[in-house]
Structure formats: C-alpha cells, structure tokens
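Following: one structure in structure tokens, then a few remarks.
Only a single protein chain was left out; the remaining protein chains are all shown in position.
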Amino acid sequence: MSAETVDKRELSPEARKEFEWLCGRYPRRRAVLLPLLRIIEREFGCIDEAGMALAAELIGISAAEVKSVVSFYTHYKRDTDGKYVIWVCNTLPCALRGARELTDALERKLGVRCGQRTADGRFSLKKAECLASCDTAPCMQIDDDHYDHVTEQQLDEILARYE
Amino acid sequence: MTEPVKVLTEFVHEDESWTIDRYLRAGGYEAARKACTEMQPEEIIDFVKRSGLRGRGGAGFPTGLKWSFVPKDTDRPKFLALNGDESEPGTFKDRLVMERWPHSIIEGALIACRAVGISTVYLYIRGEMPLGYRRLVGAVKEAYDRGFLGKNIFGIDGFDVDMTIHRGAGAYICGEETGMLSSIEGGRGYPKLKPPFPAVSGLFGMPTVVNNVVTIAYLPYIFGRGIEWWRSFGTEKSPGLMPYSVSGHVERRGVYELPLGVTLRELFELAGGWSRPMKAVIPGGSSSKVLRLPDAWDVPMTFEGPMEAGSMLGSAAVVFMDETVCMVDALYNLLRFYEHESCGQCTPCREGTGWSVKIVRRIAQGKGRPGDIETLLGIADQAIGKTICVFAEAFGWPIQSYVALFRDEFEAYIRKGAHVAHGAQPQAAAHAG
Partner (left out) sequence: MAEADKVKLTIDGVEVEAPRGSMVLEAALDAGIFVPHYCFHRALSVAGNCRMCMVEVWPRGRDGKPMGPPRKPSIACATEVADGMVVKTKSAMAHEARQGVLEFLLINHPLDCPVCDQAGECDLQDFSFQFGRGESRFREEKAIKGAKDFGPEVRFYGNRCINCTRCVRFTQEIAGSSDLVQVHRGGRNVIDLADGAVFDHPLSGNVVDLCPVGALVSRDFLHKSRVWHLDRTDSVCPHCSTGCNIEVHTQDEVVQRIKPRHNPHVNGYWICDRGRLGYHHVHADDRLTAARRNLGPEHEGEVSVRLSFQEAIAEAGAAIERAGERAYAIANAWLTNEELFALQTLWPTDRIGLIARPPGEEQRFYPKWGDAERNPSLPRQHERGKLYEDGATFVIEADRNPNRTGALRILGEQACSEQRLDAILSAALAGEVETLLVFSGMPDYHPPEVLTGALARVANVIVVDLFDGPLARAASLVLPGAAVFEKRGTFTNGRGRTQRIDMARPTPGQARTELEILFALGRALGRPLPSGSPKRLFELLVEQNEAFAGLRWADTHHVAPAWSPHMAAARKGLPVLASPCAGKGGSSA
C-alpha cells in the first residue's frame, strides 16, 4: 500500500539469480528476507522505501513487515546514511583502550558528531556496539572494511580511500 | 603456570590459514570421516557426552545432552543452527575461528549432523563481520567442491549435508539462540518463548540443534585425539580447552587458547600484565558480574570457578580494568550498550534498560540523587528472571555487581558529582552525545 510515487525497482539479472538460488536454500521464502536485503543494499547502494517495496514483493509479505525487519537491525545502510558508513566501536573494552580519542578525532576530521552525516553526504559516523575486535581496539569499520589499532595519524590516509 | 595449548589457534596466524588446502594439510576432515564412517549416530552422541564437552557460547550446556533431546524417530526435517553472532562485549574468539580456521566448523558440523540425523545447516554470522562472512562462504564453497558438503559425504550413502551462511545485520539479541532462529526465519530477532525448546521446536518449528561455532569447531579434535586427550585438560566438570578472549588493560590482548581452570592471574600474566594496579575484571563477557581485584586473581576459569566467586564463565571473555577506571562510567558504557540492544519485546527489559541508563547517565553527569542506587538495584531486581530470554540478567547483573562491589564509588560520585576513581579519566560518560 505504499505511495504510488515510489519508483518501481528491479534486481539485475545476476542479483535475481542469487535471490533465486537463496530461495532454494531455505524451506520458507520469508527466511530469504535478510539476505535479500543485503542484495538490495548492494544493488541500489542503500535500502530505501522502493527497496523495501521490492523486498516485500519478492518475498510476498507486506511492505510494513519489511520495514519492521529493516528497522530492527542497525547494520543495513539506509537512504538517510552517507555513501560510506563509519562504525567506530565504543563499547567498554574499546572504551578502555582509546575509543574515545579515536571517536573525537573522527568527529573533528569529519566535522560531524556521532550519528550524523557529513555535509557532502560522503560519510555517516556511527557508534558501533562492540565489533568483536576488543583485542585490536581502537577499531572501526568503513562499510565492509575493518581497521584495527587505528590512530589519529592514519585517519587522513584511510578516509582518502573512500571517494 | 598453565601453558597455552594451541588447537583451534595453532595455524590461525599463517597466511591462507582459512583455505581448505591448509586445513587438509593439518589433517582436516579425517576425524569427521572416521567418526561418520565408523560410528553409529548414537555412539557419536555418547562419545560427545563422555567427553564432557560443554557449550563455548556462554551458557555451558553439555553438548551431547543437548543433541540427545532432539527426537530420533521423526520424519520432520531437523536443522543445525550454528551461532556465530558473537556480540557479547569482550568476546572475539568466534571471529578468529570463523575468519581464520573456518573448516574446523564445517568439519565439526558434519559430526553433529551425522549424530543427530541433520542434513541442513545454517551458520549465522554477525552482520559486522564481513570478512568472516566472505571466508565462511569461501570455505563452504571449497567444502562442496571437495565433497565435504553436498551428497553422500565420505561415501556414505544418504549422508547429505547442506550448509548456508546466513549473515546478520546488527542486533546483539540475535546471539540469543532463539533470537537467532527468528532472525534466520526472516523476522525481527525476537527471542521465542521456551518451552518449547529448539530441540523440539526450533527453526521453522522443526527440531533444531543450536551450537556455538567454537563448540562445534572443537569436535574434530575431540574425535581425532580422543576423550582422554580432551579430558587431560581442565577439570572433571569442566574438561577441555577454551579460547579465552583477553582485553582491556593488558599489554598483549588477544585470544589465548588454554585449558579450562586457568586462573585470572595466569591469563593476566600471559597477556603481559599491565603497568598500573588493577581494580576489576569481567570474567565472562560484559553480562557476567564484575569481580574485584585483587580478590579474584586466583579464580579458576572453569564453569564453576567464577560462579563460586559470584559471576560466571560465560563466553570466557576476560576484560581487565585498572585503577583509573571509573566504575560509574564503566557501568554507564555497558548500560548504554544494553539499552541500544534490547529487542524491546518484554516490558521489564524494554523499559528497564532505558530507565537504568538514564539514571547512570545522570549520575555520570554529576546530577546523581540520593536513592538512585536503590532505584537501580530495584530495576535490576524487577527485571531479572521476568523476561522471555536472559537479556534482563545481562543488564541486571552488571548493575547489581558494579553497585555491590563499588558502592562507595557510586555514593561518592553522587555526593560530589564527579569521578573519584584514582586518576580516573572520563571514559564514556563525557561522551554521552
């Protein structure tokens, strides 16, 4: 029942094939929702209203149900996010070993606070809840790339990799 | 001094340790071949029971016993769901094994499937572990290519196993076994009511074994080297090895694979110690109750040891804290985590996490009030044991233990409106955002 103005989306043939393959891996199509959302995230750069409508159609559930699932998980890239999302871990083991300094440095470099997006839309900066990398704190992830023992000096060079 | 025993972690620092060739060179898939071809399913379960293997995910449930709960004579499909949603703060052992020694998990899964009569395996990996995801997907493909997954494995007619890597998307609660099942089913990661337990009605309502990935990864070694070898480590009730995740204030943080029963002092020293006096230690991941140092130095890290000291082994994630750590800040940091991660299904957890974090934030901002401590303890008390899953315990136990062991620090903070820990630096609170 989404608004009519939303563009209709379609998966690329390869993505469509991957989706069909996934459907064969689970006894119920609904179980393919999470992996499908990853495909949509990859195909369209983020999960937005049209992406959710596409997922609803492909899985055969309501758009509301897709929204319910998408909003439960924090790791999907949404249309409100920057092109790249920086996840900086701030949970206790990291907090004990310099997470705050790293977070401060990122905030200074990007000119935004945690939870915000840079003005050029390139980065969103977010606090992560334990990246299971407590031995390499302070750590962060930029999309699917993980960075260990990050120092302020490295930041310029790391951020420059993301155009 | 207990020495590390590198089994799962023997080759993890090598390049390409995650490939099937490296795994086969180390004798990989032989134990499973032997177990599956030479033993009857009941014998396999009995073997695991006798080995005394207990879950490495946090609850420490006896693995063989868990398998035996699955109905035998049923024509309903059964599933093996492997829990790689490692998100308990302080824990990173699963990540290491999934990223760098993934075939041990696949091999272990074959043994479990043979024992319980399962032909479909889902491995749930945290969304925040893209590398682990890629490695596991690669390992599964390799295993299919070499015939370790698919049809008639080890030449056994009808021994078919399919394995799918299911990637999470950022939700700590999916580490709770039934929350994970809900997530695999394509829903919000809501834990399910128990009973029925997954062994009877789990994934898609079918009998399901849920095991931690590291528990499963140990199986090939137990079968390959024998029960005696396994039981030569640890204690009678807590036999075997454990990859301890050691973090916080130590020189060399990392995964230390050691027998169960190693003391916290030994772990600390193995990890190179620390230059300042120590104050506290979390023995089993952030949900376990914090212990005071030096009191807890000699606590043996078995399933019973931390329990007798008032905490638990949990995921064997040991976080050391030195004297500069303000316990109000530390608790605030953790409660913020729990508030963020509560699924919100049950009233006490949904409301209790938010309420407690507001109180501790206020204390940390210097606006504590008399009575705050009692209210915090009341919140924990009102939540623990009253929710669908143990998340209430996970946030309630830190409240209870931080306040109980460091009450003077909380009271002084409320009185003075500032840190009192020796040389404490604001860790998290000032960063409330």
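Note that the chains take the letters A and B in the order they are written out, and that residue 1 is the start of every chain.
Simple rule for what comes next: contacts are C-beta pairs under 8 Å (C-beta built on N, C-alpha and C of every residue); 3 or more make two chains touch, one makes a residue touch a chain.
These numbers were taken from a predicted model, which means no experiment stands behind them.
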| item | value |
| --- | --- |
| Sole contact to the chain not displayed, among B:G60, B:G285, B:G314 or B:P348 | B:P348 |
| Residue of B:K192, B:K279 or B:H419 in touch with the missing chain, whole complex considered | B:K192 |
| Touching residues on chain A - with respect to the absent chain | 1-3, 6, 30, 49, 52, 56, 61-68, 71-72, 74 |
| Where the unshown chain meets chain B, residue by residue | 171, 182, 185-188, 190, 192-193, 195-196, 200-201, 204-205, 339-348, 350-355, 358-359, 362, 369, 371, 375, 378, 381-388 |
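In the analysis below, only the chains that are shown with their structure count from here on.
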| item | value |
| --- | --- |
| Distance from chain B to chain A - Cα centre to Cα centre, in angstrom | 24 |
| In the complex with chain B, residue positions of chain A that touch it | 25-28, 30-35, 37-38, 59, 68-69, 72-76, 87, 90-93, 95-97, 100, 103, 113-115, 127-137, 141, 144-146 |
| Footprint of chain A on chain B - complex, ascending | 77, 86-92, 94-95, 126-131, 162, 164, 166-172, 183-189, 204, 245-249, 253-255, 282, 286, 317, 319, 321, 325, 330, 333-334, 337, 340-341, 343, 426-428, 430-431, 433 |
